[in-house]
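Notes for the one structure printed next.
Just one protein chain is left out here, and the rest sit where they should.
Chains here go by letter, A, B and C, matching the order in which they are written, and residues are numbered from 1 within each.
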Amino acid sequence: MNKSPSYQLVSRAYRENRTSINVGGIQIGAGEFVVIAGPCSVESKEQLLLCAEEAKRCGAKVLRGGCFKPRTSPYSFQGLGFQALSYLHEVGKFHSIPVITEVLDAREVSEVSRQVDVVQVGARNMQNTALLKAVGAIDKPVLLKRGMMSSIEELLCAAEYIVTQGNEQVILCERGIRTFETTTRYTLDLSAVPVLKELTHLPIIVDPSHAAGRRSLVPALSCAAKAVGADGLIIEMHPQPDLALSDGAQSLDFMEFERLMLELR
Amino acid sequence: MNKSPSYQLVSRAYRENRTSINVGGIQIGAGEFVVIAGPCSVESKEQLLLCAEEAKRCGAKVLRGGCFKPRTSPYSFQGLGFQALSYLHEVGKFHSIPVITEVLDAREVSEVSRQVDVVQVGARNMQNTALLKAVGAIDKPVLLKRGMMSSIEELLCAAEYIVTQGNEQVILCERGIRTFETTTRYTLDLSAVPVLKELTHLPIIVDPSHAAGRRSLVPALSCAAKAVGADGLIIEMHPQPDLALSDGAQSLDFMEFERLMLELR
Amino acid sequence: MNKSPSYQLVSRAYRENRTSINVGGIQIGAGEFVVIAGPCSVESKEQLLLCAEEAKRCGAKVLRGGCFKPRTSPYSFQGLGFQALSYLHEVGKFHSIPVITEVLDAREVSEVSRQVDVVQVGARNMQNTALLKAVGAIDKPVLLKRGMMSSIEELLCAAEYIVTQGNEQVILCERGIRTFETTTRYTLDLSAVPVLKELTHLPIIVDPSHAAGRRSLVPALSCAAKAVGADGLIIEMHPQPDLALSDGAQSLDFMEFERLMLELR
Partner (left out) sequence: MNKSPSYQLVSRAYRENRTSINVGGIQIGAGEFVVIAGPCSVESKEQLLLCAEEAKRCGAKVLRGGCFKPRTSPYSFQGLGFQALSYLHEVGKFHSIPVITEVLDAREVSEVSRQVDVVQVGARNMQNTALLKAVGAIDKPVLLKRGMMSSIEELLCAAEYIVTQGNEQVILCERGIRTFETTTRYTLDLSAVPVLKELTHLPIIVDPSHAAGRRSLVPALSCAAKAVGADGLIIEMHPQPDLALSDGAQSLDFMEFERLMLELR
């Protein structure tokens, strides 16, 4: 329909072979199914140490932990900020596990990116072009989450904003779209995975935790994500989900996480 | 939230153990992953014989074939009607394979049900209460498809309409919901499978063909449906999809179908 | 995009001038803004007499009253059926006001149509082709409601199903579509009115009551419907909304109804 394509560099027409991204020594998109796990929010160094240990023990390859939280309400917990970031950095080093966190502000991209192995652009910021350009100017992989009401084409255009700035290390993430159905928090669009594999050479992972909104659904959706062809998962887990400062309802406890990791093998 | 529940007999509160439905000797919901396959529309006896043979050869257990087509436009092919129904009946007998077709009109339920092993209520008729009551009065299993605009609770209420009439043999089917995303015809809501397994004792199968709208996505979605915990699939296949009178774009040819059946094992 | 159009007889290409439908002497689509009002469900003859009197006194031209209710749950009030239908017929005659009710079952179309001036096909049955064909075979106007997740093109195709059977007296009704927004029951798609006026010659009315789901929004949406170019409204009112057997939350009481009718002038 369009005369000039809305994205080019991320398309399979541009590069036929699938791209694999190096995340602190771990390859995402190279065939191995990679699990990223950790707490929604970094709440303390102790909490993060426990999570890192459990993640490694069960076979997860990257540690996630939110420092700056893009909460709907200004009155919700906003994350521990740079304090959390330093915990994440330290714990990653201590346990030799790559770490990822979300960045919200273009002015903080360079500082955040120095302390993590992957920088995440969240669903609410998928079309924040200032932020996309800022992460396009660094030399760290970017995990780009699909907006909850963004089309697949818009996701690829957002990736193109990053790549046109020079940073080709983009990992896409399907995390559920907004629909009329309310028994789940969002509707996980697993069809997006094979569709994206037709359209782009970039790797695609799935976030079942935010999509489902409750932990009982996470194992089944994780297995489905693997079966549908995703390159990996990003999952929320917590030593005591019921005490979590954010998203406890969708976080697995350690026993559930271990069981899921066994099931995925 | 509701004082009186909107559905009861189909809930797990009413029956804790999952129900298995006998479809001409095949059990759906008893642990085995059952594939229903066949053409979108019955176009000729020859076409149907070829499909039945291929279905059986590859391990599908039930033959589907549309006789009465609920088309959006009155100018689209409406199916061969009762002629198609007699082909379906004959071919099922000849190949000893149970058959399923959709019924559109409450006045035709009893005649249609005599010639098939399962009667289907389609997505567009999920809240057609006259039809629900009519299939609730027969003694044949009913495949109830979720409306493209229907919530999971509404699907269960529709099933309750059938069961309250006395027919407990209901199989639910997720077939994609309508969302803003247009790269797929509908958005297959695979989360509905584990959600339904929490809420109801009835078996749940998945229709990846209508959801995707194009055949290249059907294999990945079929594997995901199995992984997410569905009890089976209903898939469209055709000896020559490009010549199909309806839904050719989403029908697998025989080679693709065989490959998928191998992959599912 | 389509080689053959999905609808023809209802299109403006087929008939340039807008069609006006005669409803018991009242013209809908002829320039006058017509209000149809009455209770969601007919609950008693007394209730209906009160509503008819109030409707007439305030300038409404047609009386609505549900006899057969297409409820989501089989345990909700299903309407008083043919008893309600005879009340509606009598009250309409007594007050010389045309009456409208919904029909759910193709087998009841002919009997229902004898006792009312307009037969309604509800949103849940918009793609019930058996019912569409049945109302296409009678000689009474049909009010066709848009499905809550049906596109405008699908609405026109549904109207085409009726008209191709010989009944050209179709009035379209926008009543809200299903979206992610939950502060209203549905999202009233007022853009559909000017879009439909470009595409079809049939009259279009708006149902603000079902869309909003609560009465406080009905007056503003009614005024907007008139301003956007609709040919009329269908509104729920009740002598005592809090005691209504269905949809009380969205029904206006008589004082609110009178105020709205004054505002609309």
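Here is the rule we use: contacts are C-beta pairs under 8 Å (C-beta built on N, C-alpha and C of every residue); 3 or more make two chains touch, one makes a residue touch a chain.
Because the structure is predicted, anything quoted here is derived from the model rather than measured.
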Full-complex contact with the absent chain, from A:39, A:66 or A:147: A:147
Of C:83, C:96, C:216 or C:240, the one touching the omitted chain in the full complex: C:216
Which of C:187, C:209 or C:250 contacts the chain that the document leaves out: C:187
Chain not shown: contacting residue from A:11, A:101, A:125 or A:222: A:125
Positions on chain B contacted by the hidden chain, ascending: 178-180, 182
Chain C residues touching the omitted chain (full complex): 149, 151-153, 177, 179-184, 187-195, 198, 211-212, 216-217, 220-221, 223-229
Residues of chain A in contact with the chain not shown: 4-8, 70-76, 104-107, 124-125, 127-131, 147-150, 153-154, 157, 160-161, 164, 178
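FYI, only the chains that are shown with their structure count from here on.
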Cα-centroid distance, chain B relative to chain C, in whole angstrom: 33
Residues of chain A touching at least two other chains: 149, 179-180, 182
